[in-house]
Every structure is written in C-alpha cells, then in structure tokens.
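A selection of the complex's chains, in situ.
Labels run A, B and C following the written order; every chain starts at residue 1.
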Amino acid sequence: MAKIKPLDDRVVIERIEEDEKTAGGIFLPETAKEKPQRGRVIAVGPGKLTDDGDRAEIGVKKGDEVLFGKFGGTEVEVDGQELLIMRASDLLAVIES
Amino acid sequence: MAKIKPLDDRVVIERIEEDEKTAGGIFLPETAKEKPQRGRVIAVGPGKLTDDGDRAEIGVKKGDEVLFGKFGGTEVEVDGQELLIMRASDLLAVIES
Amino acid sequence: MAKIKPLDDRVVIERIEEDEKTAGGIFLPETAKEKPQRGRVIAVGPGKLTDDGDRAEIGVKKGDEVLFGKFGGTEVEVDGQELLIMRASDLLAVIES
C-alpha cells in the first residue's frame, strides 16, 4: 500500500464529511462567510527548513482533528482514498473532544 | 464538549453583540468608516514559531475583551456557539473596565 | 470608565479639530494633496515583538501631539469620545510648541 510522506511543513489531511461522527459538537454552519473544513491529519512533514539548518516544529500530529480554510490544499487519491496535501500554516485549529 | 485549540498565533473569539453588557462605556458608532468589532478571547494559540525555535508571546489572554477589524477571522460554530478564529496580530486593542 | 490598551505597536489617538487650540502655528491647508491630520496620543502599545522576544521602542508617548496620514487608523468611540487606533509607524511627526 502506498504511503504519502509530505515535504517541508506540509500535512496530509483526510476530510471529515459533515454527517460523519466528530469530536464534540462542532457544527459548521452553511451560512458562514468563510466556512472552515474539518479533517483528520494522516501524515506530517519534517517541518520547514530554518535558516540555521534545523526543521521548524509543526503544531499538529497524526490523528489530530483540524479545521482549515476552504481554499487550501491539493487533492490526491491514494488507494481509493481522497486526501488533501496542504501547508500546516494553513490549518486554523485543532479540535479536541 | 468540543474544545478548539487555535494554532500558531491564532485566537478564538466570541463576538460581543452591540446590546450586550460590556466593559466601561465602549460604543461603536454605526457611522464610523471602519467600525471595529468587539469580542472576548476564548482561547489563545501557542504563538508564532520564531526563527530560533521559540514561540513568540501573544499580547492577549483568555477572557480579555478585545477590538478587532470587521474583515478578519474565520467563522465556526462549536456546540451551538458561533466563534471566530483569527490571528492575534489582527486584534487592535484590549478594553479594560 | 473603559480604558483602551492598544496591542503591538499601535497607539490610540484623539483627533484635534482644525479650530481647536494647538501647539505653535501648525495649519493644515485644505489645498494640500495629501493633508495630514493632527491628533494627541492617548495610549501607546507595548511595541512590536522583535525576533529575539523583546518589544521594539515606540517613538511617541502619551500626550504627544502628532501628525498622521488621512487614511490610517480605525475609528472607535469610547465613553462618548471618538478615537483612532493606528500603528505608530503610520505617524509622521511629533509637533512641539
């Protein structure tokens, strides 16, 4: 089975559909001006390379449920599963139940 | 109940309606060119990652009443409560009573 | 009474009307292409957070009479007083009498 290892500060996200069971009572209203999307982190890149050669820490980890803007990320289908690759800086928040 | 943990220098804001009781005598005139919005800080992110791997301090804390521009932030509804996620740098001021 | 504490390098400015008594003989001609506005500094933020975690010095202090461009700042009314919140970097000069 294929494994996607995101580069730099990118993460791989599995989108959570509206009718899927999720942490707590998060509800994303249809009427919101910029409605964020929900997803689960599948893979995390090594972090952005800093000027002194280290990798900058990424604030999310595999398994985290996250909110992200509607217009970020690139879609890719792996083993029949539709995923998103986006920069961690485009993630808004982690949702904990 | 779900808990939103904002990432980087983001904060979660609960908007304060015009007719709600607020600190001191702040009144936001309808006629102002760019009328700021009032809100209360619900959650604060860890701060922006600096070049040397630390987190930059955020100037507001949970519970602060704040002013922010009209066009910042992303709306999200959690447990029936409408919230805003925005970067702390988009906050204008803290209001103290 | 409410108190506005500006964030980062922002200042709170009380606009000085044309017919109000001011320092020296400053007169702002109607015909100028970009006529600056006059005001008095009411509150000063802690300064911009620098890369090494300090706060950068702000060149004005409470009470200073200042000039600023016409299109900067956000209007807010506090206890019936109309104020402006703007970044200190948008201030052009201090006027001394």
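Assume a residue touches a chain if its C-beta (ideal position, glycine included) is under 8 Å from a C-beta of that chain, and two chains touch if they have at least 3 such contacts.
If you're wondering where the values come from, they're calculated on a predicted model, not measured in any experiment.
Q: Enter the number of copies in the whole complex; the displayed portion holds 3.
A: Per the structure file, the complete homomer consists of 7 copies.
The rule we apply is simple: only the chains that are shown with their structure count from here on.
Q: Both chain A and chain B are touched by which chains?
A: Looking at chain B and chain A together, no chain touches each of them.
Q: What whole-Å value do you get for the distance between chain B and chain C if each is reduced to the mean of its CA atoms?
A: 23
Q: Give, as an integer number of Å, the spacing between the C-alpha centres of chain C and chain A.
A: 41
Q: Spell out, as numbers or ranges, the residues of chain B touching 2 or more other chains.
A: Chain B, residues with two or more chain partners: 51-52.
Q: Where on chain B is chain A touching in the complex?
A: So the residues of chain B in touch with chain A come to 1-8, 10, 12, 45-46, 49, 51-53, 74-80, 82, 85.
Q: Would you mind writing out the residues of chain A in touch with chain B in their complex?
A: 23-29, 32-36, 50-52, 54, 56-57, 59-60, 67, 69, 88-89, 91-97
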